[in-house]
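Below is one structure, written out as structure tokens, with a few remarks after it.
Other chains of the complex are left out, but the ones given are in their true place.
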Amino acid sequence: MKFSTIDKFVAIFVAMEVESKKNVYRLSQITKSIHRALEVATGGKHYWVKAEISQWKTSQKGHAYLELVEMQGGQKMAAIQAVIWSMEMQVLQSKLKGDFGQIFNQGSEIVCMVGVEYHPVFGLKLRIIDVDISFTLGELEKRRRACIERLRSEGLLSLNRQLPVPRILQRIALITAPGSAAYTDFTKHLEANEFGYSIRVTTFSVRVQGVQSAAEIRQALLSINYDQFDAIAIIRGGGSTLDLDGFNDYELCKAAALCPLPILSGIGHETDLSVLDMVVGLPHKTPTAVADYIIDQMQSFEIDLLGMLNAILRQSKNRLSRDLLILENSLSVIKRSPASFVHRQRGDLHNISGKLARLTVEKLQRSRQVLKDLSGDIALNSKQKLAQRESQKIHELQELLIIYTQHRMQGISQQLENLQQTIKLLRPEKLLARGFSISRIQGKAIRDVRDLQSGDEIETELFNGNFRSVITQIHKKNNNDE
Amino acid sequence: MSENTTPSYDQAFAELQQIMQALQNDEISVDELAAKVQRASELIILCNTRLRDTEKKVSEIIDELGL
């Protein structure tokens, strides 16, 4: 819609050029004509335009004169003069308050509502009536995020946070706008602390608002003699969101990140967090909070000190009372244990004495028993020897004597018997009885036939008598034997 | 503690903690105990003084303490 109006305006302009051949117009006629044509095309109409502010000037009457440009790849694609009339400026300033300065800044991009104005003398201008703050904020946010991302990628984001924070921040390098309410609040708060802590503040004066603030703060940061301070505090009073933009400045944040002292910040906004807040080691919402922090730290340190002291004293007392207890115990042991020791020893001695008596009696009893056994054995053995062995031997001998004697006599008796029998058989009577006879001559038994002669008278004896006979014949045997 | 090297708060605190730790670990003998408590006391006085007064005043006190 808006662009179609402009198209129409251009068409009229071209038509004029074609129709007015050789006609010479007065300038005013032309400008009037332009004015009329513009009036027709844009009169009373408003357009939302996105542009960059390439120049910004304010007049004494309270008007602002700007140049709006459109850049693309470093090339200026369009440029136009613009103005904010003082009346509208007042409206905008009261509406935007602190943010006004943030939005209308040389170099910043804005989306603003404009009317097209043409003045025969001053020419063509865009009259800025209103501005789209949300666009600016969006842009700021984008820049803020880019800044954070850059700091993160460069490893700067947590540098200051990683610095060791002394437990006591007693020497403070304060970067702020002196004389501001924030400054007064801060210093008074520190001075009037109820604990009587002494905090020495050295102020480094900077502007905390406006386009220069970031650079000034950065300059102050770099100029501090770090050895003389425990921490740096950057504070300012409350402000709008757009006011914070200075604290999103990359260079400032980088300087803060690289600062060798921990930085306390009290620049905050109720809702938004500046990049500086993200970079510093000790971010706080307000200057008072910073002051409270410093005092709290001191107080907590002091409490810790006292706690430590108490603990030391407690430990010391414990230590002493423990040793006292041990000594007391030792004493009671010393008092008691020799008695029990002696008692025990005495018991041992008593036991040994008893055992001595018992063992001795046992030894004697044992000896007596052994002796008794031996005596008994001797008695038994000596008696046995007689009764059983010797007596038996003699008895046996005695029996043998009888047996041998009888045997001997029987033998002899038998011998005699045999002899007697033999003799009996040899008796002459026995021979005669069996038929043998004895012939005798002159009383002598005839044993040889040669002793005989015929006619000899011989007497023959038989078992039951004898007879006489005369030899009539002698027959002589041929004797082989002789 | 030599006069020219007053310990920092953190050093003082660390020293106190050491004493405390040593006490807790029974590493301090009774022979040393009083001296250690004395030292702890001095450190605390020193910190207290420093927290509230100027370094100059602290120096004066330290001188008076004869440390």
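We just call them A and B in the order they show up, numbering each chain from 1.
The rule is simple: a contact is a pair of C-beta atoms (placed from the backbone, for glycine too) under 8 Å apart; a residue touches a chain by one contact, two chains touch by 3 or more.
Here the structure is a predicted model, which is why all the values come from computation and not from measurement.
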Ask   = For the full complex in this file, how many of each chain are there?
value = A x1, B x6
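Methods note: only the chains that are shown with their structure count from here on.
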Key: Touch list for chain A against partner chain B, complex   = 166-168, 170, 195-198, 298, 301-302, 304-306, 308-309, 311-313, 315-316, 319-320, 323
Chain B residues within the chain A interface of the complex = 8-10, 12-13, 16-17, 19-20, 23-24, 26, 28, 30, 33, 36-37, 40-41, 43-44, 47-48, 50-54
